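Only a single protein chain was left out; the remaining protein chains are all shown in position.
Labels A and B are assigned to the chains in the order they are written; within every chain, residues are numbered from 1.
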Amino acid sequence: MRRSKLLITPVLLWLALFLLVPMVIVVVMSLMSRDTLGNVVFHFSLNGYKTFFDSLYLGIYWDTLVLSVVTTVVCLLVSYPLAYFIANASPRVQTWGLVLITIPFWINFLIRTYAWVLLLRTQGVVNTLLIHFGWIQEPLQMLYTKGAVLLGMVYNFIPFMVLPIYVALEQMDKRLLDAASDLGATRWKAFRHITLPQSKSGIMTGCVLVYVSTTGMFVVTDILGGAKSTMISNIIQQQYLGARNWPFGSALSVIFVITSLILILLFNRAMQSRADRAKEGRA
Amino acid sequence: MKRKSHPLLGIHSVLMMIFIYVPILLIIIYSFNNTRLSGDWEGFTFDWYASLMTDDHVLEALMNSLTVGIVSTIVATLLGTVGALSLRGLGRRWKGSMNGLMYLPVIIPDIIMGLSLLVLFNQMHVPLGKATVIIAHITFSMSYVYVVVTARLAGMGKQLEEAASDLGATPWQTFRHVTWPQIFPGVISGALIAFTMSLDDFMVSFFVAGPSSTTLPIYIYGQVKRGISPEINALCTLLIVVSVVLILLAQFFLNRGKGQKKHKMLPI
Partner (left out) sequence: MKRKGIAGLVLAGALALVSVASLGGCSSSKETLHIYSWADNFDEQVLKDFESKFNVKVTYDNYANNEDLLAKIKAGGGGYDLIQPSDYMVRTMIENNLLEPLDKNNIPNFENIQESLKNPDFDPDNKYSIVYTSGVTGIAYNKKYVKDTIDSWEDLWDPKYKGKVLLLDDNREVIGMALKKQGHSNSSQDEGEIKSAVDDLKKLLPSVLAFDTDTIKQKMIQEEGWIGTVWSGDAAFIAKDNPDVEYVVPKEGGTIFSDNYAIPKGAEHKELAEKFINYMLDPQVSAKNYESIGYSDPNAKAMEFHSEEYRNNHMINLSEEELGRTEWLGDVKDTLQLYDRYWTELKSGR
């Protein structure tokens, strides 16, 4: 126990200085007011928080949540099979699979998103090809729609989902599956009752990473969605920049961080109990 | 015994890879496009590669990004892994708050992190430069490493380690020969994610970077108004090529080292 406490000291020190102190600054700011010039004034006020509880901002928060959840689910559905395939492949394929998935994401996010613009715009690659083969007459309006935003989000977070699931699947004891098939279970049954529970920790990590990244992401809505919808991160950004209302922006951030933390800790709790149960099952 | 995957899985995986790479292919193709605008194809050219080599701004930004990325990833991986490992020895109460604390950098919106760190540096009279960017990157990167390694540890049992110490191994020996090999894929995955996050970060870097510590994302964002030059496409293409070559080399040397051991190939 003492060892662990000592080990964790450098980490705690680092975070205390570079994370907690700034966060405290933000919390303090959220309880201040602003003057006409847009500067933060040391005058206690709950205005920042009160402004949030308004149908406009609550509605935007809801939209953000919905988009994040949908993105996470879609991302999970398309990434899991890929992670499974790689985890069960030969070591060579495993290495190359992971490498190939990660490398594109070292290319700047903006460039990747603009590549989708090139593909999906009215005179873009996809439309040009579709018209060329005579499958459509008029170009499709694919960009600046909610679908384009979903596509962009899912695309950008695939490695966040694949890598953790792969890590979980890779360490699974494959002999359990052998035992299952010896006992007559179908592939599907074996998957449902052995593989899936074993990969829970990976799924949870992936979902958390994707969900959190999506809620904080506004670039995709701006570029692929034509900036026609607003996410809570847009609003926060706006408050710090154009609207010069740092207290409101800070209050939004505090609310945002706390609600996300609660969600994640709930996830974690669910994950812990399953992991414990699984361990008991093995013993 | 090798398991044979369902053929559908294979097809899905191939489709996914195509999905992932189509935009990338486009980026590569356009790096050879003989027009500044990313529009229609106007002929093949190496011009952008040539001008890239002499474009000091881009090269400086690239060097900065790589330096920041590598340094911050190494330190973040160290701290994140240490954090995840030490968590296991802590009591229930500590566990909860540590978890929450380590998740914070991942959750906090970039603009908050960037601005609050800037205010902090300003109060501490720390001049902005590469160091401040590295510090900021380490702070959020270590969370990603922590999250991934923790997940890996959760799936591991303590049995093997307990067995090792029962057999008389010192804590260090247990770590080196039992714990480490098991968490290694998690550590590498975490490091990969951390490096990716660092290379891509814009908002946080923007606020804490000083003069001449422009990173690639900052440079590119600044370029957007005028239209991103195909030089950037050329740069991205080169990045991919270099990365693939590096991995091939790493593979080659690792293979030679392993020799006849039946040890499972490292995930990366």
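General observations
In the analysis below, a contact is a pair of C-beta atoms (placed from the backbone, for glycine too) under 8 Å apart; a residue touches a chain by one contact, two chains touch by 3 or more.
None of these values were measured; they are calculated from a predicted model.
One of B:S31, B:T196 or B:T214 touches the chain omitted from the figure, and that residue is B:T214. Here the missing chain is touched by one residue of B:I29, B:A131, B:L160 or B:V244, and it is B:A131.
Touch with the chain omitted from the figure is made, among A:L6, A:L20, A:L46 or A:L77, by A:L6. Listed residues B:W48, B:Y103, B:F121 or B:F140: the one in touch with the omitted chain is B:F121. Mapped onto chain B, contacts with the missing chain fall at residues 37-39, 57, 67-68, 71, 74-75, 78-79, 82, 115, 118-119, 121-123, 127-131, 134-135, 138, 172, 206-207, 209-214, 218-219, 221-227.
For chain A, the residues touching the chain absent from view are 3, 6-7, 9-10, 13-14, 36-39, 55-57, 59-60, 63, 121-123, 141, 143-144, 222-223, 226-230, 234-235, 238-245.
Following the convention adopted for this analysis, only the chains that are shown with their structure count from here on.
Taking each chain's centre as the mean of its C-alpha atoms, chain A lies 16 Å from chain B. Here chain B touches chain A in the complex through residues 1-3, 5-6, 9-10, 12-13, 16-17, 19-24, 26-27, 30, 38-39, 79-80, 82-83, 85-91, 96, 98-113, 115-117, 119-120, 135-136, 138-139, 142, 144, 147-148, 150-152, 154-157, 171, 182, 185-186, 189, 192-193, 195-196, 199-200, 202, 216-217, 220-221, 224, 228, 232-233, 236, 239-240, 243-244, 247, 251, 264-268, going by the rule given at the top.
Partner chain B is touched in their complex by these residues of chain A: 1, 3-5, 7-8, 10-11, 14-15, 18-23, 25-26, 78-79, 81-82, 84-86, 88-92, 94-95, 97-112, 114-116, 118-119, 123, 125, 155, 158-160, 163-164, 166-168, 170-172, 174, 177-178, 187, 198, 201-202, 204-205, 208-209, 212-213, 216, 233, 236-237, 240, 250, 253, 256-257, 260-261, 264-265, 268, 271-272, 275, 279, 282.
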